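Of the protein chains in this complex, one is absent; all others appear in place.
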Amino acid sequence: MRNEHGFINFIRQIAQRPVALVSMVIVLIFILLAVIGPAVAPYEFDAIQRGEDRRALRNTPPSTTYIMGTDSRGRDIFSRLLWGARDTIGLPAVASLLAVSIGALIGLSTGYVGGWYDETVSRLMDSLLAIPALVLALVMITTIVPILSNTEVLGLVQLVDFFGANNISLTVVIVLLYVPIVARVVRSATLNVRDLGYIEAAKLRGESLLYILFSEIFPSVLPSLVVEGSLRLSYAIFLVASLGFLGLGVQPPSPEWGRMVLDARNFMTEAPWTMWFPVLAIASLIISINLMSDGMRRVLRNEIGRE
Amino acid sequence: MGRYVIRRTLTLLLTVLLTSIIIFALTQLLPGDVAKLVMGREASPSEIDNFNERFGLDKPMPVQYVRWLGGFLTGEWGRSYIQGNPPVRPLVTERMANSLRLAGFTLLLAVPTSILLGIGAALNEDSWLDNAISIVSLSVVGLPEFVTGIVLMNIFALGLGWFEATSLVSDTMSLLDWIRILALPAITASFVLIGYITRMTRASMIDELKKSYVRTATLKGLPRPTIILRHVLRNALLPTITVIAISIGWLMGGIVVIENVFNYPGMGSELVSAVEKKNIPVLQAITMIIVFIFALANLLADLLYALLNPRIRLE
Amino acid sequence: MATPVIEARNLSIDYRIDKQWLNAVCDIDLTINPLQIHGLVGESGSGKSTLGLGMMRYLDSNARISQGEILFNGDDIARTSLSQMRSIWGKEISLVPQNPLDSLNPSMRIGKQMAEVTMLHMGLSQKEALQTAIQALEHVKIADPEQIIRHYPHQLSGGMQQRVMIAMALSTRPKLLILDEPTTALDVTTQAVILDLVRELIKEEEAAALYVSHDLGTVAQLCDYVTVLYAGEVMESASVQDLFAKPLHPYTAGLLSSLPNANHGERNSRLSTIDGVAPSLAERSSVCVFAERCPVAIEKCHNEKPPLEQTVGNRLGRCWRWQEIDSGDIIPRNKPQGFITENNQKEKSGLVLAAHTISKQFGEYSLLDRLLGHEKNYVQAVQDVSLGVGHSMTVGIVGESGSGKTTLARAIVALISADSGTMELLGTPLPVELNKRDKNALSQLRMIFQNPNDALNPYQTVETTLGRTFKVLSKENPSATEISERIEEVLQAVGLAAAYATRYPNQLSGGEKQRVALARASIANPALIIADEPTSSLDVSVQATILNLLKDLRAQRGASYVVISHDLDVIHYLSDWIVVMYLGEIMEQGSSEKVYELPMHPYTEALLSAIPVPDPTARHGHIRLDGDIPSPRNKPTGCPFHTRCPRYIGDICKHEAPPIRTTDDGHQIRCHIPLDDLAITQKQSTPERTV
Partner (left out) sequence: MYSNNKRLSIGLLVFSIAVLVLSVGGVGAQGGGTLRVGILEPVNLDPATGNSDDEVILNRHIYDYLIEILPEGSLVPSLAESWDISDDGLTYTFNLVEGATFHDGSAFTAEDVVFTFNRMVEVGSSAVGLLGQAPTGEEDDEGNAILAPTWTVEAVDDTTAVFTLEAPNADFLFGVASRFAPILNAGTENVNVLGDDGSTANFNGTGPFILQGLDAGEGATLVANENYWGGRPSLDVLEFVFINDTNTQVSALRSGDVDFIYKIPTDLLPQIEGEDDITISTVATNTHPVIRLRSDEGYIGEDVRVRQAFKHATDRELLNLDVLDGRGAVGNNNPIGPVYGSLYSPIEGLDYDPARACELINEYAADNPDSQWISMDGDTATLNVDFYVVEAFEYPLAAEFLQQQWQEGCINVELIIRPQNIYYGDNEWMTVDLSLTGWGTRPTPQEYLSVAYVTGSPFNESHWSNAELDALATAASITSDPMERAAIYNDIANIFEQEGPIIVPFFRPISGAYRNNVDGLMMHPFPGRTDLDSVTVVGD
């Protein structure tokens, strides 16, 4: 019998798995960088060199001044990576949080309510899932950006001004892509508990739909939601980086890592460091998130197995 | 089973139809005036009118949609807006053939490897081997394709010169030429697949191994290999087959990034260029094909699952 | 005496849990002689399955034999290699497992699975093996075996699957058969048939068998010799007659006297209980493992572990005080007492609940079905059921799976909406839909669920669950102190300390969970509590406390109950009025005494006859039902029972719905056979039961 309950216990169990622990620490470091990166970066992300200096500072190999070297425009790669962490992690994080929230809401309600509501919503979600993610993302991102930037809807204009049309449309794309997936996961988790005694007990005392969804069902889908959320985060980073690599994601001069790889690709042989550092950063970030969520999943599986 | 097949097929058609509407609507929203994109920014108004008239773009959207759908269904897929306006169908089918080659080669690499890895990991659950396989598969599955692609290209094409860095496809290539071209994109794609399939196989294998019928088989006195091969594998591979079928859909349209890295003329890269050029007939045809293959792959997965699973087959 | 077929000496099996080896079964001595059916009985967690499978050297991947030996054919198979075991498994020792569906490969045809064994051990060709399989199936009385071998497991009913397992186990004529709870997943009527079959075949094949079970009734009916296991240790071991006649261990005694029919119809006295819970693997001590729960434990019991020693005659026992028990100086069980009735409302007129012609169908008829011209595919789960519940009255509903009893209960509380029919609660109409019921109806009509493990939200403390229920259902807005006072009050009423309020469900045992569920049901003083199989997932010793508690609560608070169970003994013990259901329809209803003691309806009769009585001296009921319960999808026409009825009288049963015949005292029977005829034959058969 366990005396601890919930989250602390969960963290404690993860801490017992070295791989999961290390990857969790790495993820936390990356998140920390996304928050404080710009403050600690030695240079501005867009500090391009002008005049004669520029030629000398272009594509310089790592040195004490520029610990990861400079790129083709003479910008400090280390600083760019630090600045870029925000775009690379922040945007996907916000977007997947949104997707997870909306998806959870849809999943909970369709799973619990069922009937034609479930049928209709699920069919719609299936249609969205019927298009390969990247294809949908490609078509949508080229569609949404101009719509947003030409919008005259009050409120949206300010929003677009503040966040930028590109960031908003990336977010919308991620949300649209992942809501169906999250909803599906949450729906099936909801179906698992929907007919359990304690839910029926709540029904029988006349609890409202919202109370049942959020106070009774939600806690039991939360663990799978957390795992799914971290998976979504890794896919969102993956997607944003890939779109950046295709030149469609976060727009320059923002130092998004995928875009950095794209820009550096031309200098693959001359200045390989310009490519390897962002590649390494992306790879280690995504691998860490995956190993972390795998650890979480294993802990959760043990939990369930034991109960 | 018959009822199941019919229901799934109808659902598939419905999904594809819904998707075609979504796609059509999205393509209409694509930025930029088509005529201007094709005819150039300095095209004169009469040039643009000529173009719109020629491709029926002066008609209202629903009319365009119905025309397009009708044409699509009767095999008349229209003509490309660009490059000598070739008919869309042979163009797309050629790309499809290329994508199929890549998909086939990828599956050839990925499926046996990952199933073996998955079984190996499952049979040694929680051993160092299992952990190593898990960590590696989790890692490769998470790497963006452009990362693996670029790394592989640097090592094997630019460094060692074993394979081609860019895929210049021609009609007269020999099988060996094809392999040299397909190898790197296929390895890149199979990294992702190996990650998925290995994990799937491992998980379902472990689940199956814990089931009571394995105990029954053991207590019949059957040797371990017989139990694995005759009893466990068939049940354990069911979910794997699903994943493989679904990944066909992904390989046909979802590997835009890989095709981009290696400049491979598959459907994904054609799609990107159609989006950029707003070459709507090609764009629509390709997305429809991708969606259709994607849906078909899903259907195939379900049907295979049902067919191999007597519980569903005999329902 | 002949050489034993198998013999365990000092056998201990450990499990590795959280990096620690824990003793699951300890120091076991167990001997099975030729031709003997040896019963291994124990409650959940006692280690009986571990031992049962351990006897054939089958261990979980995280288990090991830590000491002792298992002698089979003179070899110590505890030490042999697994590859050597392969020549024994399936050939000399076979297993009939608990859950036949899970134990058969879902994607392999029955014939092939059966043939595997004989091909491996007897060197038969596939063709011969299949032929042998057909014969083996005939042997277990499966009709049309040529067809069955081509089927997949899921196409067979549970009873058929178990017959297949038995046929497969016997196909190599093994010396020893291990039966691991072979009938737990089956209905009582099927169980009776299977047990008969097993007994017959084992005798016929001259095999020995180890029968592992939690059910004292089946053990008494089937076995020659019994070993009682508790917390991984043998408590007592004796011939079946001796053991049931005079248990020498307090645990055995407690178990036997906690059975609902142990009072021999004394429905107003308590069942004897075994207090406390069995220790977990980690909690097992080096003293007497039962001391904590033993009513007659003395200081020595808490200090020293008693040895397993020879007691009276050929019996083995592990108790410091067996002589005193044997001599009758101490009575090794809690003394049953009567129930204290406080405010008896039985005199109150009117009904708490009246339900008229409730019907419920399941199934869908989609657009696609229509397009494809499929037949409608409905399941008539409940059909035209009417019943009434008086004040302070307990109505028991009994029936096998598919009888519609749970559907009926759920329709009453409106977890599902009845398709037709009306209900009244305390004289006011009760809507069939949940969202149309007002707060008063909700608080007057409460429910207890079958599975205590999912009855409580794992993420809420006992306090939260109870407090929320009270707050939502009470008529006034109770203050925080009122709520916590009330929680304390109900916890006390269900026999739990106030400290339980802060616990989460995973910190409670099964019995404790069910107590909390009971507390939740009664916290807002309802008029009627529906209890759906309230004890079916509990061990007998725990079941007794819950049954007592239910009776206590009724006596003290005067609420009415509708209790649903497949266990006629439980129903009989709890209820004043019994309703017998079959395929969604009521077959018989009447006062508890009448129905139980003088069943009129052939189905009730068969049901009673199938109940295994925990008394080896009692004659087995002789009525066995052919075949399986029909699927509710293809409900038989006319009388739904006609396909299995031992007293089928002809086409009228097949084509016409039977009339409801009512006797003077309100006893209702649905049968074409006139009441008088029914009564005559009943009188001949009933005395055979020593009730």
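In this document, chain identifiers A, B and C correspond to the written order of the chains, with residue numbering beginning at 1 in each.
Operating definition for what follows: a residue touches a chain if its C-beta (ideal position, glycine included) is under 8 Å from a C-beta of that chain, and two chains touch if they have at least 3 such contacts.
What you see is a predicted model; the values in this text were computed from it and never measured.
Here the chain not displayed is in touch, across the complete complex, with A, B. Touching the chain that is not shown, out of B:2, B:62 or B:84: B:84 (per the contact rule at the top). The chain not shown here is touched by just one of B:11, B:50 or B:226, and that residue is B:50. In the complete assembly, the contact with the undisplayed chain comes from B:40, out of B:40, B:56, B:112 or B:159.
For subunit A, the residues touching the chain absent from view are 46, 48, 50-52, 54-55, 58, 72-73, 145-146, 149-150, 251-253, 265-267, 269-270. One chain is missing from the display, and on subunit B it is touched by residues 31-34, 36-50, 79-87, 90-91, 94-95, 165-166, 168-169, 263, 265, 269-270, 273, 276-278, 282.
As a working rule, only the chains that are shown with their structure count from here on.
Chain contact summary for the complex, subunit B toward subunit C: residues 3, 6-7, 10, 211-213, 215-223, 231, 234-235, 308-311, 314.
Touching subunit B in their complex are the following residues of subunit A: 19, 123-124, 126-128, 130-135, 138-140, 142-143, 145-147, 234, 238, 241-242, 245-246, 258, 261, 265, 268-269, 272, 275, 279, 282-283, 286-287, 289-291, 294. Across the complex, subunit A is touched by residues 11, 14-16, 18-19, 22-23, 26-27, 29-32, 131, 134-135, 138-139, 141-147, 150-151, 154, 158, 249-250, 253-254, 256-257, 260, 268, 271-272, 275-276, 283, 287, 290-291, 294-295, 298 of subunit B.
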